[in-house]
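Read the structure below first, then the notes.
A single protein chain has been removed from this complex, and every other one stays in its place.
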Amino acid sequence: MSALRLARLIRRVGRIAEPALPAPLPITLPAPLPADPPTDPPTDGRALPSELPSELRGSVQVRHVDAGSCNGCEIEVGAAFGPVYDAERYGARLVASPRHADAVLVTGVVTRNMAEPLRRTVEATPRPRVVLAVGDCAVDCGLFARGHAVVGPASSVVDVDLEVRGCPPEPEQIVAALRRVTGR
Amino acid sequence: MTAVDLGLRLHLALAAAGVLVALAAAPERRARWAGSLAATAAAAGLVTGLAAMAGTEGRLTLSTALPLAPLTLAPDRLGGLFMAIAGGVGLLAALFGIGYAHGPSSSATSWAAFVAFLPSVQLVPAAADVVSFLLVWEAMAITSTVLLLADHEHRPQVLSATRWYAVMTHLGFLALLAGFAVLVAESGGTTLDELARAVESHRQQGGRYHGALALLTIGFAAKAGLVPLHVWLPRAHPEAPSHVSAVMSGAMAGTGIYGLVLIAVRLMPEPPQWWALALVALGIASALYGILQASVATDVKRLLGYSTTENSGLMAIALGLAVLLRADGETGPADVALVACLMLAVSHAAFKTTLFLGAGSVVHATGERDLDRLGGLLPRMPWTATAFALGGLGAAALPVTAGFVSEWVLLQAIIHGARGEGRVVAVVMPLALAAVALTAGLALLTMVKAVGVAFLARGRSEAVATAREAPAPMVTAMLAGAGVLVLLGVAAGPLAVAVAGTVDARGILATSTAGLHLAAVDAGLEPVRLTGGVLVLTALVAGPAILLERRRPRRRTTLPWGCGGVRTSPRMEYTATSYAEPLVRVFGDALRPTRDVAVTRTDRAWFVVREVRFHQQLEDVVEQALYRPLQAVLNRTAELARGVQNGSIHRYLTYSLAALIAVLAAVSR
Partner (left out) sequence: MIAWLSAVAAVTVQLVVMVAAAPLVVGLARQSRAWVEGRAGAGVLQPWRDLRKLLLKEPVQAEGTRLQVAAPVVLLATSLMVCAQVPLVGTVSLPGLPGDLFVVVSVLLVGTVALAVLGLDSGTAFGGMGSSRHMTIAALVEPTVLVAVFAVSIPAGSSALSQIMNERLAAPSTIASPASLMAVVALGIAVLAETGRLPVDNPATHLELTMVHEAMVLESSGRDLAWVELGSWLRLAALVGLVGNLLVPWGQATTASPGALLVGILTLLAKLALSAVVLGAAEVFLAKVRLFRVPELLAGSFALAFLAVTTSYLVT
C-alpha cells in the first residue's frame, strides 16, 4: 500500500478505539456453573483491589505465557491489546521478557511440558508481581480437565492473583482484569 | 657529561650485563635477574629518551675496526621521544616477563635475546648515522626473530610465522639499505645530518631522490606493518611470547613510524606531494583493512596484531596529511596533524602494551588465545580485566584515555585543514575523515568484542574454570600500562606540548588544568574538566542507585532468562565469531570468507537431519591475492634453478669459466 493510500485510509477510519468504560470497573464474571460444588471458593473474590500491589498503579507490563492453550484465548488477548479494546490506554503493555514484566498472563491448561517453564517465568518476574489466569482452562482446566498431558490449572503450579473466566473470555473482561491491576 | 651521555652508556652497560646474566645465571634465578636488569636498562633508556626529548644533547661514539666512520648514537629530540616510548614499553614488558616467561620462552637464549632486543629497539631512534642505524635495525630484527622462535618445538605454526617475519623484515632491511646507499652515494657522508644537507642541495635532481624516498618508505612501512607489507604482523604477534609481542607492537612498529617521520621532518623536509598522497592512501588502506580483520579475528593476539596495522595506518594518515597541508601553506593544521601522528604513536604504545600484556596474562592463566573458548574471566582475574578494559578503551579512542586525545587532535587537524584553497586537500580531507571515522567505529566494536567476550558472561571452556589472577609483577606491569594510558589522556596538554616540542610544532598549548589548546586552529579539549563533569553526573546517578540498593526491595539473583525452557548453558552465549557475523556479511566482499556447511542426515530419512557442521574461515585477502602468486612464481623459478646444479663437476667448471670471462669482459670495457 502506498503511503498516500495509507494516509487516506487513516483519515477515513479515524479513531477505532471504543470509548473507555468508567474506572474502576468490577469484573463481570459469568455466574458459576450449577455443576460446581458449593465448597469451591468463589473465583471472582480471589483478589480485591486493595490486595493488588499499589506499586503497579498506572503501569503494568504483561508477559504472556501460553501454558497449553487451544489459542482461542490468544486471539482474545490479541484483541484486548488491539486498537479496538486498546488495553494500552490503561497503562498495560505486552513485553518480551519476564524481567520487564509486572504481570504474568497465563492462558490454557498447564501441560506437563509447560509446568516448569511457567514456574520459571513467574520466578524470573521481579516482585511485586501479579499472575493472571485467563480463560476457563487456566482457571480450572475447563474442557481439558483430566487430560493425560495436563498437570492442572495455573493455580496448581503458581500462585494466581486474578482470574478471568470464559471460554474464551471476552477482550473486555481481560481488559477489565488488567484495569484492576493498573487502577486506571 | 650530560644526562644523555650518561644514560646511553648506562643503558648499554646494563643491557650487556643483562645478556651475560641471562646466559650465565641458574635457571631458577634467570628470570628475576635478567628481567630486572632488562627493566633497569629500559628505565635508563626511558630517562635518556625523556632527557633527549627535553633538548639535552649527548652522544656515544663507538669506534670500530671496520673501515667506516665511527658509530654514533646521539638522539635528537624526535629520537628521544621514540626512545622514551620504547623505554617505557620495554620497562613494562621486562617486568611482565619476570612473572610470565615460562617453558621455552624462559630459556637462556630467549632471555639473552630479549635483553638484547630491548636496547636495539630503543637505540634505533638514537642512531645518528646510517651505519649505526642499519646495524641497530638489523640487531632488532635478529633478536626478535630468535625470540619468535622460542616455542618452535611445540607449535609448528611458529616456524611458519618466523619464516614470514624473517623474510619480510629482511626485505624491508634491503629496501632501507638500498635507499640509504643512494643517499650516501649522493652526499658522501654517512651521518643523518650530512644526508639531509645533500638532499637539500640535490633536491632538483629528481630520479634518485624519488627512488631513495620510495625505497626508504617501503622499508619503514614494512616495519610499521602498513598494508600490503603487513603480512608478517598477524602471524608473528600471536606466536611470540606475549611480553615480546608487546614490545614488537608497542615499540618496534613505532620505529617504522619513526623512520617515516624522520624522512618527513629531518632527512628530506618538504617531501613531494606523491609521497604524502601515497602515505595517506597506504594509511587509509591499512587503517580500514587492519581494523576490519581485527574485528573478525577470534584469536585475541591476532586481533591485537591487526589492530597494530590499523594504528600504524592512522599514524601514516596523520603524517601524510601534515606533509600535504604544509605543502599547501597551512602550517597551523599541518603542525596539528604532525603532533597527532606522534601522539598516536605514544598512545598506541601505551594501550597496545597494556592489551598485549593483558592478553598474555589471559594466556598464562588459561592457555587459550581463542576468544571463542574464553569468557567469564572478570571475577577470576579482576586486575587483568581492569587493565585490559582500560586498554580497550584506549584502542577504541574513548575518553578519557590517550587514545581519545590523539584521535581528537587528528580529527581537529582534518576539519581545520580543509579550509585552504588546495584542491587535492579538499578531496583528501573528507576521505581521510570518513576512513578515520569508520576505523574508529570498527575499533569500538572490536574492543567491545575482545573485552566483552573474554571477560564477561560465563566461561565457554574448561580452561577458564581454573584460571587464576596473574602474579604480582605481571599485574603491576599491566596496571602501570593502563595507568599511563589514562594519565596521558587526562594530562592531554602537557603530553601534546612535550610531543610538539620534538618536531618544533607551533601553536600547541597546554591550559592551566592540563587541558589542550590548539591555538593554530582554535580548538580546545579539557579532559580534566570533562572527567570532572562526568564524575559529578555519575555521582548524581550512582548516589540514588546506591541508596536504593540499601533499601527494600532487595536485589535478587536467579537463573539467566532462557525463555523458561532449558537452563541456559554457556554454549548458547554469543562467541567472538558470532559477534562479528553481521560485519562479515556487511563486508563480505572485502573479507571473502570461505564457508563450509556440512549436513549429516540420518539413515532413516533424508529430511531428518542429525548434525549440521558450520565452518568459516577468514584468510588474509592481501596475502592470498598478492603474496601467494608471488610465492608460486618464486617456487617455480627455484625449481628451474635447481636444474642448474646437477652435481656434475664439469658443469661447475664451465660455470666458473663463463663467470671469469664475463668478469674479464666487464673489467676490460
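We call the chains A and B, going by the order they appear; numbering starts again at 1 in every chain.
The rule is simple: contacts are C-beta pairs under 8 Å (C-beta built on N, C-alpha and C of every residue); 3 or more make two chains touch, one makes a residue touch a chain.
Note that the coordinates shown come from a computational prediction; the quantities given were computed from them, not determined experimentally.
Student: Which of the displayed chains are touched by the chain that has been omitted?
Tutor: Every shown chain touched by the left-out chain: A, B.
Student: Touch as defined at the start, partner being the missing chain; which of B:29, B:506, B:585 or B:610 qualifies?
Tutor: Touches the omitted chain: B:585.
Student: For the chain that's not shown, point to the residue among B:214, B:415, B:487 or B:621 touching it.
Tutor: Within the whole complex, the residue contacting the unshown chain is B:415.
Student: Which chain A residues would touch the chain omitted from the figure, given the whole complex?
Tutor: So the residues of chain A touching the missing chain come out as 3, 6-7, 10, 13-17, 20, 55-59, 61, 83, 86, 88-91, 93-97, 99-100, 102, 124-128.
Student: Name every residue on chain B in touch with the hidden partner chain.
Tutor: Where chain B meets the chain not shown: residues 295, 376, 378-379, 396-399, 404, 408, 411-412, 414-416, 418-419, 426, 430, 433-434, 436-438, 440-442, 444-445, 448-449, 451-453, 456-458, 511, 513, 515, 522-526, 529-530, 533-534, 537-538, 540-542, 545, 548-549, 553-562, 568, 570, 572-574, 578-583, 585-586.
Basically, only the chains that are shown with their structure count from here on.
Student: Residue numbers of chain B touching chain A in their complex, please.
Tutor: Per the touch definition, chain B meets chain A at residues 553, 556, 558-559, 561, 563-565.
Student: Going by the contact rule at the top, pick out the chain A residues touching chain B in the complex.
Tutor: Residues 65, 97-99, 116-118, 120-121, 123-124, 126-127 of chain A touch chain B in their complex.
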